[in-house]
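Shown here: the complex without one of its protein chains, the others still in place.
Entry: chain A
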Amino acid sequence: MKVLTLNFLTCAVKACKTTNNSFPLHPKDAELVHDEIEINRDLLVNVLPRIDWTALRTTSTELGFPTLPEQPPTAEDLQQDEKMLKELHALLLETQMMEGKLVCGHCGHEYAVREGIANFLLPSHLV
């Protein structure tokens, strides 16, 4: 599962919909894989405003990457700065979480990730 997707996933438990702590989910015992993908500049520029930068910084620290700058880059930065584009692309799209768990910060529910697929099926009492 891409780090980009991690930046959008929230806890599926109904009670967690009403709190702010259910996002982002915290990766635990994560095994990461680097997968080469062709750079798609337009996609990154399109998605950039929707990325929650604070959450991305948390996730990347938790996954053991160097700390990201405090301010998100702007669309113009991405157009001009080739290096920044490459780094962002490598983090968001090429880094994949293959094994591990995603833990909700509010209810503590653990979503297992196996072979890159997160299991979001909930037992009926949590729905």
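What we mean here is this: a residue touches a chain if its C-beta (ideal position, glycine included) is under 8 Å from a C-beta of that chain, and two chains touch if they have at least 3 such contacts; residues count from 1.
Note that contacts and distances are computed from a predicted model.
Going by its UniProt record, the hidden chain of the complex is named "S-adenosyl-L-methionine-dependent methyltransferase" among "Vacuolar fusion protein CCZ1 homolog", "SMCR8-C9orf72 complex subunit", "S-adenosyl-L-methionine-dependent methyltransferase" or "NADH dehydrogenase (Ubiquinone) Fe-S protein NAD7".
If you put the hidden chain back, the residue from A:90, A:107 or A:122 that touches it is A:122.
Panel shows chain A; residues 1-2, 4-5, 8-12, 14, 17-20, 23, 37, 40, 42-43, 46-47, 50, 52, 93, 115-122, 124, 127 of it touch the chain omitted from the view.
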